[in-house]
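This is the structure I want to talk about, given as structure tokens.
Here the complex is missing one protein chain, while the rest keep their positions.
Chain nomenclature is as follows: A, B and C, assigned in order of appearance, with residue numbering initiated at 1 for each chain independently.
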Amino acid sequence: MINFALFGAGRIGSIHGNNVAKHPQARLVALHDPFQANADRLCGELGCEQMSPELIFASDDIQAVLICSATDTHADLIEAAVGAGKHVFCEKPIDLSLQRVQLCLDRISQSDRKTMVAFNRRFDPNFQILKDKIEAGDIGAVELVSIISKDPAPPPLDYIRVSGGLFRDMTIHDFDMARFLLAEEVVSVNARASCLVDAAIGEAGDVDTAVITMATASGKLAQISNSRRASFGHDQRIEVHGSEGMLVAQNVNENTVLAYNHAGVSSARPLHFFLERYEAAYRAELDGFVRCLMGEAIKLPTLDDGLQSILLAEAALLSLQQGRNVNLSELDG
Amino acid sequence: MINFALFGAGRIGSIHGNNVAKHPQARLVALHDPFQANADRLCGELGCEQMSPELIFASDDIQAVLICSATDTHADLIEAAVGAGKHVFCEKPIDLSLQRVQLCLDRISQSDRKTMVAFNRRFDPNFQILKDKIEAGDIGAVELVSIISKDPAPPPLDYIRVSGGLFRDMTIHDFDMARFLLAEEVVSVNARASCLVDAAIGEAGDVDTAVITMATASGKLAQISNSRRASFGHDQRIEVHGSEGMLVAQNVNENTVLAYNHAGVSSARPLHFFLERYEAAYRAELDGFVRCLMGEAIKLPTLDDGLQSILLAEAALLSLQQGRNVNLSELDG
Amino acid sequence: MINFALFGAGRIGSIHGNNVAKHPQARLVALHDPFQANADRLCGELGCEQMSPELIFASDDIQAVLICSATDTHADLIEAAVGAGKHVFCEKPIDLSLQRVQLCLDRISQSDRKTMVAFNRRFDPNFQILKDKIEAGDIGAVELVSIISKDPAPPPLDYIRVSGGLFRDMTIHDFDMARFLLAEEVVSVNARASCLVDAAIGEAGDVDTAVITMATASGKLAQISNSRRASFGHDQRIEVHGSEGMLVAQNVNENTVLAYNHAGVSSARPLHFFLERYEAAYRAELDGFVRCLMGEAIKLPTLDDGLQSILLAEAALLSLQQGRNVNLSELDG
Partner (left out) sequence: MINFALFGAGRIGSIHGNNVAKHPQARLVALHDPFQANADRLCGELGCEQMSPELIFASDDIQAVLICSATDTHADLIEAAVGAGKHVFCEKPIDLSLQRVQLCLDRISQSDRKTMVAFNRRFDPNFQILKDKIEAGDIGAVELVSIISKDPAPPPLDYIRVSGGLFRDMTIHDFDMARFLLAEEVVSVNARASCLVDAAIGEAGDVDTAVITMATASGKLAQISNSRRASFGHDQRIEVHGSEGMLVAQNVNENTVLAYNHAGVSSARPLHFFLERYEAAYRAELDGFVRCLMGEAIKLPTLDDGLQSILLAEAALLSLQQGRNVNLSELDG
């Protein structure tokens, strides 16, 4: 049994907290959220204790922490938790600043604690099948990865202003997925983007529609398309084209019903948003972390994966500003 | 909050017991199973008490019972539970004997307790959409209901020998679904069946492959096709053809991945069997019962629905023996 | 090169005449239609000569005839053509009277001329794949054949009155397809039917919605569902369930476009009616006949296949009238 403390009792903290509560080998013993109403609500729901960060880190009873608090607290909490000997499950991103991420990784580099960045999509059952089939050689050598990732509707402007922008906030998942499926580091990025959904997003300094292409040293290619708005739901599809075949993970739809009439055939939309779409992925992700802590040889997304996705976001931003391909090597040091 | 006692801690009892345990308005306080190992295991899992039927019925703390015990105990338990003032959620069938079912219904006919036969497929989200769209008039008048229902593999022969036969054991779900979607009583049945899967099933006096057709007084038609074996998984589909369109509930598949290669395109199988396929339906069914007990106007499958499906099974058996259409009126009294 | 004469210049005669005209090894040299306007129109279109039946049968230049005239002339024309040494491609049915069909087959039984009943669906590319895969053993032993066959809208009442009724006019194709895929003779038939589409069809003595089940001696089962009206187009699907798998021939749709919006996903309807749906089948059927005449070992639907499908229609009618399963042996002699 692993005892957990949770930082952050908002939407994503609630997901992970509930998954811990339902997990047969995990127990949520404490949570902390400076926003008291959130903390009270989730404690009531899950029946755990509220504790200060200091007490959490000092407690011998807590083996692992879930960091679901505001982004600008992630790096500090990772460092403190690892320093206190806790294993760490941290929501993405580690930080919006590349330098801060690198510093965090440096500071904990000597620790043997398990640390994981919560790239939940790696645990999506459909995407996991892509990965498994690629590794089994079903499509030969991977040549082109295409990721379609669109949200049903843009978040509030207040959120967008502090989000770090589309690439760091939303595309970051797709950067990680591209790396996961390419199984080779990206060396060069090109990004093109527009503000087509809502002019206010542009006024806030962000974009809402983007196409990113990437290449690896051996010439494998990847493309991502993003939009902050898809009227029909959460559009989350991946295609992997290989030398001997192609894999496609289609959307997960609301139901399987077809309705035929004189106008044609209608079927269900994709599941509306990430809470529904990735429900199983969130559960599998937490389960993977627990099983890793219990000693199983589970491959988890590392803090370095978190760093790499931030690097790709930086490169994409630079590419967008300068209208050229950006080599990852330009961002070094 | 509704307090439940559970009779029967086997596979289906475990499903319903777990769903009660997870339900925010329900609590499992007691269970009984004469097979002690089952009782111990499920009590350990769910943390409830073991009680004798007598104590369960005598307890003021228990408002409702889940009857998941052996089929030949259902009718007795329904009568005892209703007599003790409990609400009843009973697994199908009420009994294999039509006479016993009728007697049971007579005996409890004066009670105001809520009673429900657990036709879980009515609560399947996809089939529920069929029902909703029919009632919304999306396809005009229903004219032809087609139900495909095949299990991945036959049950053990020991089970088949006591099952009451294909029609009472397996088709009973489809009889209920036909009635549910036709929204008009069936007046005539024809059944054709063979033993094609395993000769031993035939030696046990049963069939394993069947096609049943039915008609209502107004001429609506329904057809069911059954097999005890579908190499590719649990084949559970429904089509409803109406005057202005058609609805099709397709299978629920294991995942959404397509794999393309020189040989063609392959995709996932249907979910393997009823535990996976109807997981959501089982949850929704229990939830419907709880909400009904909490006072919501939920339409539940009644004991009379249980009786009607047994009547259809009897008619199908008679049709099979005599090679003719059988009118339901022949089975009266 | 095979020289053809065509009897009947209506809709179906026009299809076959055009296919002859386009076939590299066939030539349409003559046609006859007592309805002069039809004959003139099609001659103008195809550039062939109008000839009397007598001249056609007497011509040494004509090796084969296409019989697409009124149903009640088919048997006479088959006998005359075979008597004159012509090969015969005849539209279904041979005759509406079982006795007349049997007499026709008796009369030509000594001839070595090639004769074929035009069950075009056997040549549909999709259904042909079903047949090929069954014969290749892809699904093991065939156990259950399910045929869904619905027209977009009923024909005019004038046609229905002379059509011989749903079973002889429409289901006849499905009877033949069931025999083709079962690869074993049907021994018993049950039919259930209603008049749900148009009361006038019932007043004309016919039904418009039907479900037929059949069994072979070894216990293989088949089911057909028919409607004279499907608001969404020509619904033509077949499923074959076998001991080791299932084959499904889905509808052929108008296009491949999916349209997503907030209401869901819409896609194209099935092709509207048989002219579009079976265009390739009509071409392949004529090609099969020509290649057979050129000496290739092509398996064509025989006049006996035509007889068997009429027998099944008779059995279905008798079943409908008497409310029981009808054995084919009852119809002998």
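Some observations on this one:
As a convention for this text, a residue touches a chain if its C-beta (ideal position, glycine included) is under 8 Å from a C-beta of that chain, and two chains touch if they have at least 3 such contacts.
All values derive from a computational prediction rather than experimental measurement.
Screening B:Arg41, B:Arg269 or B:Arg291 against the full complex identifies B:Arg269 as the residue touching the chain left out.
The residue touching the chain not shown here, chosen from A:Ala141, A:Ala183, A:Ala200 or A:Ala263, is A:Ala141.
Only one of A:Leu182, A:Met246 or A:Leu271 touches the chain withheld from this view, namely A:Met246. Note that of C:Ile139, C:Leu181, C:Ala230 or C:Leu286, the residue touching the chain absent from this view is C:Ile139.
Think of the hidden chain as still there; on chain A it touches residues 141, 143-144, 146, 148, 150, 188, 190, 192-197, 209-211, 213-215, 219-221, 223, 225, 227, 229-232, 235, 239, 241, 243-246, 323-325.
Hidden from this view is one chain, which touches chain B at 230-232, 253, 260-269.
Listed for chain C, the residues touching the missing chain in the whole complex are 125-126, 129-130, 133, 138-139, 244-252, 255-262.
By definition in this document, only the chains that are shown with their structure count from here on.
Averaged C-alpha coordinates put the centre of chain B at 41 Å from the centre of chain C. If you average the CA atoms of chain A and of chain C, the two centres end up 58 Å from each other. Shared interface positions of chain B, i.e. residues touching 2 or more other chains, are given as 244-246.
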